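Here it is, the structure in full.
Every protein chain of the complex appears in place save one, which is left out.
Order of writing sets the labels: A, B and C. Residues in every chain begin at 1.
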Amino acid sequence: MNPLSDSITNIVATALFAALLMTGFPYLGEAALPDPGMEVVEGRTALLITDPQNDFLSPDGVAWGVVGESVKANDTVANIESLFKAAKANGIPVFISPHYYYPTDHGWQFEGALEKLMHTIGMFDRKGALTTDGFEGSGADWLERYKPYIEDGATVISNPHKVYGPETNDLVLQLRKRGIDKVILGGMSANLCTESHMRELLEQGFEVAVVSDATAAAIVEEGNGYESALVNFRFIANTVWTTEQAVTEMQ
Amino acid sequence: MNPLSDSITNIVATALFAALLMTGFPYLGEAALPDPGMEVVEGRTALLITDPQNDFLSPDGVAWGVVGESVKANDTVANIESLFKAAKANGIPVFISPHYYYPTDHGWQFEGALEKLMHTIGMFDRKGALTTDGFEGSGADWLERYKPYIEDGATVISNPHKVYGPETNDLVLQLRKRGIDKVILGGMSANLCTESHMRELLEQGFEVAVVSDATAAAIVEEGNGYESALVNFRFIANTVWTTEQAVTEMQ
Amino acid sequence: MNPLSDSITNIVATALFAALLMTGFPYLGEAALPDPGMEVVEGRTALLITDPQNDFLSPDGVAWGVVGESVKANDTVANIESLFKAAKANGIPVFISPHYYYPTDHGWQFEGALEKLMHTIGMFDRKGALTTDGFEGSGADWLERYKPYIEDGATVISNPHKVYGPETNDLVLQLRKRGIDKVILGGMSANLCTESHMRELLEQGFEVAVVSDATAAAIVEEGNGYESALVNFRFIANTVWTTEQAVTEMQ
Partner (left out) sequence: MNPLSDSITNIVATALFAALLMTGFPYLGEAALPDPGMEVVEGRTALLITDPQNDFLSPDGVAWGVVGESVKANDTVANIESLFKAAKANGIPVFISPHYYYPTDHGWQFEGALEKLMHTIGMFDRKGALTTDGFEGSGADWLERYKPYIEDGATVISNPHKVYGPETNDLVLQLRKRGIDKVILGGMSANLCTESHMRELLEQGFEVAVVSDATAAAIVEEGNGYESALVNFRFIANTVWTTEQAVTEMQ
């Protein structure tokens, strides 16, 4: 960081803000929110994909009815694959944070709205933590076309998260144990697990660049999850990239 | 919770979902997302207000330019006060999770977009953790009209959070040490600290009812933070109430 | 909790402490540390066993050489079984927090002493998170005699922890989702995973009763892990019970 240019930035930003305040802030131009950016540094940067699983990304998945439109509009499936390819080609470590429910999870005494829905429709269900019976090709399994990237022996698969964020799994430890402090983030679904991962990683002191078209979300009567996520990515992340930008940054 | 009506809700939700899946999910009606609800139980329920501070809620606050419109539209200031009053009148414990920055926090090497902006404009700045010099009436201080509720000796003020959620403070412990597992949540700002508190409390196994008009958010060129939060509250929380509903539930 | 006897305990403790301070604290009698106790309340209390796995508890396990003496001295294997039996007989939910390492975990760039040793000797190794190939009867598998209790479909098996505590798994969420706030704790090994679980559960606002003879630890040239744990259990937990006491409390 250059302290001088940084100071100037601060002074300019403060002055701008003061001016805006004096005018009653009727309109905020493009400079309203800073874009801190994120530099991809070898050995410190990883690609993280949340929930690259059939239930979200396959037309046969139980959530396709609500997320399919958004997945198709963003070309999410191909974009996530482009991220996998770019990361593997450039030696950038890849981490997966999956979402599974086991039979005992259906004994929870309370859930939030989407948790309840996921449980009701059997999303991400597995027959147990210590059995893979029925897993192959199920809604909880990886999208078939991603398996070469995920099952290459190098990709780190964390424990499953159980709500939306990585608070309930070992993702943060796995990243830290490899010296990672910068994360390129994509996956499903935008305003749920992806956003909760973004938020938690920032709380844990990571830098996060979210890839805005390598994700998608449910669009239902109650709201457009993808549009919500886009706003929050822009407000909260260190930066927001398209898949094309992310691929370029990884090179 | 009523197990029978709950089962019926589940059955109906499943049937609806199945029907929607068969029809290709062209349209999801109002029942698309379940509303699990939250029952206020004496001794287990608390009111939590995030960032009830001048920088967000006073026309003199540094963020008023971007959040003022939303604060006025929701009548947020009065609604938060209604929640305080109802909680105190009904013996429901009140918790505050404030946001402060100290001089050393300006030595951070990286920040997300809004973190950077908050630092640039000196939002929530205090002169140190162990001095109250200049605090009274500053942007970091409580909104004056809330002081009788916050400073009554009974309200629990957690350590300040340092990003958006309670991961960096003792809020969760303070709630647990008093047997609280249900939280009525309001405060500022909707898609940042309020939403991050909602998300983290769910990860920690709390039930959360968000009060949708006892909060507000920045509206800037890059997006409407309040609208994003509303969608995410509905998707994620156990239930969403208006202030009026929350006051009724507390009685 | 009895408020009156509790107050008396406090008054006595204060007086005793004052007296000791005046005398220069040359000697602290048996009442030096309070014993807050823990009441077993139906629906709020669970039994938690850490690492009930062959590598610690079977003579064939890779750690038997260092822990076997302590396991035999405490009769740990039988005592853990007594806890399982008592919990199942009295409808007290049972939780297991296991310890597994996957091939990618051997790519960690740094480890503490015991972590390094565990990796070196292949302790708790599995061939992957999504395969059970070679698991049955391995060092990572449950001790055979515990399988009826662990695999009954009711026992909740959390994700594996990856260092010593439950910070890297979903145990806390699983407990909270069932309304548990009191934990009876046993398992292996005393000063590592058992103690780290005790410490983290207290940080998360649980009450913890540790069962001192339903655990054991490594005794090596560098120190007696079991003796260390006993001191820390007494200093930190809400109470310390023998298996016999725990079984009585569960009835």
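For the reader, a short list of remarks on this structure follows.
We adopt the following convention: contacts are C-beta pairs under 8 Å (C-beta built on N, C-alpha and C of every residue); 3 or more make two chains touch, one makes a residue touch a chain.
Please read all numbers here as calculations on a predicted model, not as lab measurements.
Although it is not drawn here, the omitted chain touches the following shown chains in the complete assembly: A, B, C. Within the set B:K162, B:K182, B:R199 or B:R234, the residue that contacts the chain not displayed is B:K162. Shown as candidates are C:G68, C:P93, C:G139 or C:G186; the residue that touches the absent chain is C:G68. The omitted chain makes contact with subunit A at the following residues, 172-173, 175-177, 179, 181, 203-206. Interface residues of subunit C with the unshown chain, by the touch rule above, are 1, 10, 13-14, 17, 20-21, 24-25, 28-30, 32-36, 62, 64-66, 68, 110-117, 120-121, 163-165, 167-168, 191-192, 195-196, 199-200, 202-204, 207-208, 218, 220-225, 227-232, 234-239. Where subunit B meets the missing chain, the touching residues are 102-104, 107-110, 129-132, 135, 153-157, 159-163, 167-170, 172-174, 177-179.
To be clear about the criterion, only the chains that are shown with their structure count from here on.
Two copies of one chain, subunit B and subunit C, touch each other, and the residues they use overlap strongly: the shared fraction of interface numbers exceeds half. Taking the mean of the C-alpha atoms as each chain's centre, subunit B and subunit C sit 35 Å apart.
Computed centre separation for the pair subunit A/subunit B is 23 angstrom, with centres defined by C-alpha atoms. Looking at subunit B, residues 203-204 sit in touch with two or more other chains.
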